[in-house]
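Excluded from the complex is one protein chain; the other protein chains are retained at their positions.
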Amino acid sequence: MDFELTEEQKDIAKAAREFAEGEFDKDYAMECDQEHKFPRELVRKAGELGFIGVHYPEEYGGAGLGALENALIVEEMCRVDSTLGLCIALPDFGCEIIKWFGTEEQKKKYLPKVCSGEWISAGIFTEPDHGSDITELSTTAVKDGDEWVINGTKTFITNGEIADFGVILVQTDPDAKPKYRGMSTFIVEKDCWEAADVGSKMGIRATSTAELSFDNARVPEENLVGELNRGFYQVLEFFDESRIEIAAQALGTAEAAFDRTMEYIKQRELHGKKLAEFQITRHKIADMATKIEAAKLLTYKAAWNFDNGRRIDPVLTSMAKWFAARTAVEVADEAIQLHGGYGYITEYEVERIYRDAKITEIYEGTREVQKNTIASGLIGKL
Amino acid sequence: MDIIVCVKRVPDTSEADVVITGKDIKKDDLPFEINEWDNYAVEEAVQLKEKFGGTITVISVGDEDANEVIRRGLAMGADEGVRIYDPAIEGSDGVTIAKILAAAIKNMKYDLILTGAQAGDLGEGIVPVALAEMLGIPHATLVTGLEIQDGKAKVKRELEGGLMEVLEIDLPAVIGIQTGINEPRYVSIMGIRKASKKEIKLLGLGDIGLTPEDVGEAGSLTVLEELSVPPVTKVAEIIEGDPAEAASKLAEILKEQGVL
């Protein structure tokens, strides 16, 4: 057993950190958060330097690396700033489906532009009535000649207003039983939908979250990704990879809160002592650090497992996802507590980190959904 | 044009509590990085290569950890990496480090050697000028401007008070780079990928014709005797309180002192 990252992995983490420390600015992050502004230029710069989509093959603009290297970049970026870091993690959202199931033409057309930071994609699954449960969908695609006609409404779509294209999950065979055996994924370009912002949200406010409506949107047959009616399974497999990235986002966000707190408790004096001298503070720090370390081990192991061609293990991925997410929320909460009143003020970063942390327990499968996955994996059919 | 860049891996102590342990400081918890001056030197080399073609070799004297800064140089655009090490090297002074570098470099092909003007940790500023003397070639250190033309280098050396000395020197030469000469690029993932496919050549003392007696304390004419915390000559009166309190108190003090 070897817990060391390879030299290349360490170099990658360091390069990501250097980029983030050099380019991220606290005031700008705050501005993006307050004004719901997406840091488009920053994303382009990160793309040029190869920080987006390292887990795609080199022939499609990636670096030919794996989920672990991607996780390291996302972790480091979110650790420097949870708001801006996430914006660099998500521009390829959904593209893993093209990577795994797409045709050569699809991969060539879409992946390089995403990896270079020129294009932004969206993963379009959730519907107003179908979130955790996507075994049934209202959005449909009906074949008409050599085109498919899509109708329906999707919601909570990250990058919805800024994406150049997305991968959508729709019902192609409404009569299938169970329904999820009649779903397929398509690549849809931005002129296929009308986007409407879902409104002010708690955290990750620099990202766009939108409702997308599809009204007789036509896509050519060649935009079908993979096999017809296998979409649901593709999305589940996609989650096995993408949830690792969200675990890394959570991990970095937890570390961001932790770093700020460590600095603060060493400075803050009360009752003639440094905050860091109180035993209760020290135990809190010990708890936070332990949870972070555990989250890190789970995340890295899930990524390593994914990259090493083992049996894809949704149990492990879900463990990493919910645990890292919970850790982010708990550590951010404790960070605010230790900052006292200052922690509640936006200027002191931990307030924003706290708001940014919570989403990791919701999107890409809520905590409960992850636990369902783990339990059914472990217990099986009774 | 073939360029050699000497790089050193140094701990960043600018925001750390430095703890002395014997003849060294505790380094386990310190972040390490490429010497700031060397980062500018690598960037300068890469820019010259982009203009004139040729190769860049990064070279470092140090243990395995030094590979990290060599790889960083490769990732920024260098072609080859060389590391020189032997346990006997520990305890070498600046002149001895130059001796080791010279022994390795004299068998290599080069038109230009770049180093940092100094290393941020020990700040001796010895290596570039000593190295040039050992190789019998011209040098200039504290260089903030470098132009290559017809086998010559036009350099600007930074003197005190913002004054520049403008010189022309023949190549090959050793140039000690001062910070600010350029804007070092970020390391890219593509660069890292390229770097990790490259083998870093490891040279031992035997490979460069030196013996353990030539290096380390035995081979050095200076010996580190002891480290200590600098005596405090004057300490500022620290204004206590949270940021707002402290700032208010400071404003009051400035008023009392007649500054406002």
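Letters are used for the chains, namely A and B, taken in the order the chains are written, and counting of residues starts over at 1 for each.
In this text, contacts are C-beta pairs under 8 Å (C-beta built on N, C-alpha and C of every residue); 3 or more make two chains touch, one makes a residue touch a chain.
Heads up, the rule we're going with is that contacts and distances are computed from a predicted model.
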Item to check | Chain not displayed: protein name in its UniProt record ("Electron transfer flavoprotein subunit alpha", "Ferredoxin", "Polar amino acid ABC transporter permease" or "tRNA and rRNA cytosine-C5-methylase") | outcome: "Electron transfer flavoprotein subunit alpha"
Checklist entry - What are the shown chains that the left-out chain touches? => result A, B
Checklist entry - Where the complex has a chain not shown, which of B:G94, B:G116 or B:G191 is the residue touching it? => result B:G94
Next on the checklist: What does the interface between chain A and the hidden chain look like in terms of residue numbers?
Outcome noted: 25-28, 263, 267, 347
Item to check | chain B residues that touch the omitted chain in the full complex | outcome: 11, 13-15, 17-18, 20, 25, 94-95, 98, 117-118, 120-130, 132-134, 138-142, 154, 156-170, 176, 179-180, 183, 220-239, 242-244, 246-248, 250-255, 257, 259-260
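The criterion applied here is as follows: only the chains that are shown with their structure count from here on.
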Checklist outcome for this item: Here the gap between chain A and chain B, centre to centre from mean Cα coordinates and rounded to Å, is 39
Item to check | Sites on chain A touched by chain B in the complex | outcome: 7-8, 10-12, 14-15, 18-19, 22, 48-51, 54, 63-65, 268-269, 342
Item to check | Footprint of chain A on chain B - complex, ascending | outcome: 67-68, 71-72, 75, 186-190, 192-193, 195-196, 240, 242
